[in-house]
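Now for subunit A:
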Amino acid sequence: MSLRFKTREEFDEVVYAVHPEDYRPLLEQLKGEGFDYPRNLTGMDLEYGLRVVVHLTRLADGAKVTVYTDVPYDAPELPSITDLWPGFEWFEREAYDLVGVRFRGHPDLRRILTEDHWTIHPLQKRYDTGGYELPGWQPKPWPEVADWEEAPEGDEGGEA
Partner candidate 1 sequence: MGLLGSEARPQNIIVGTLDDVINLARSRSLWPLTFGIACCAIEMMAAWTPKVDADRLGMFFRNSPRQADLMIISGTVNKKIASRVKRLYEQLAEPKWVVSMGACANQGGPFRQGYSVVEGVDKIVPVDVYVPGCPPRPEALLQGLLLLRDKIADRKLRYQQPRVALTDYDVFAEPGKDGRVPVL
Partner candidate 2 sequence: MSRMPLPLDRHIKPKLVGYDPTRPRPGVERLAYTLFFGSLWALVVVAYGLVPALFRSQGWLDGALGFFFYAVIEALLAFGIAAVVALILIVVLRKYLGKVQERVGPMHYGPAGVLQTVFDALKLLGKEDFAPANVDPLIFRLAPAITFVSAFLMLVAVPVAGGWVMADLNVGLLFIVAASTLGAYGVVLGGLAQGGKWGMLGAFRAGAQLVSYEVPLALALLAVGVYSGSLRLSDIVEHQQGLWHVVPMFIPFLVYLVASIAELKSTPFDLPEAESELIGGFNTEYSGMSFAFFFLAEFVELFLLPALVVVLFFGGWHGPLFGLDPASFAAQALQSFYFLVKTAVWVWIFMWIRATLPRFRDDQLMDLAWKGLLPLALFGLILAAFLRMFVEVV
């Protein structure tokens, strides 16, 4: 089965928007292409779901890629990539802690920055700065991407 993703050029890097089911196969392919250095892993809340953005680089020639994928609120699960890049171990823990993405297969998925007994994921947009639930906050509808050959709508950095 071919991988479902869209690529585009942004500044000096190649950006891959990928279907969550093909998130790990794509990254395995990139690892095979020699992207050996883990730059960054960001978790973010887009008000219709959660997004994970992975930045990688290749030390040999400095090529850079960005991979992102969206998961819905009710099933915020992604396969872990710590076995490909062990450097993402704490980054995934942080994304779980602050945003709430659960990584399957992570060796030690605990909260890292906040206390273990907390229940909220404070960087989600449903909370205000102080960690209180915003009154009347409603999630937005999921922007359906019917065909991965077309550009997914409204994924340019998230909507206000």
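With respect to how the candidates were assembled, all candidates are chains of the complex that A comes from, given by their letters.
We take it that a residue touches a chain if its C-beta (ideal position, glycine included) is under 8 Å from a C-beta of that chain, and two chains touch if they have at least 3 such contacts; residues count from 1.
None of the values given here were measured: they were computed from a predicted structure.
Student: For subunit A in this complex, identify the touching candidate from 1 or 2.
Tutor: 1
Student: In the complex, go through subunit A and note every residue touching candidate 1.
Tutor: Per the touch definition, subunit A meets candidate 1 at residues 113-115, 117-120, 122, 127-134.
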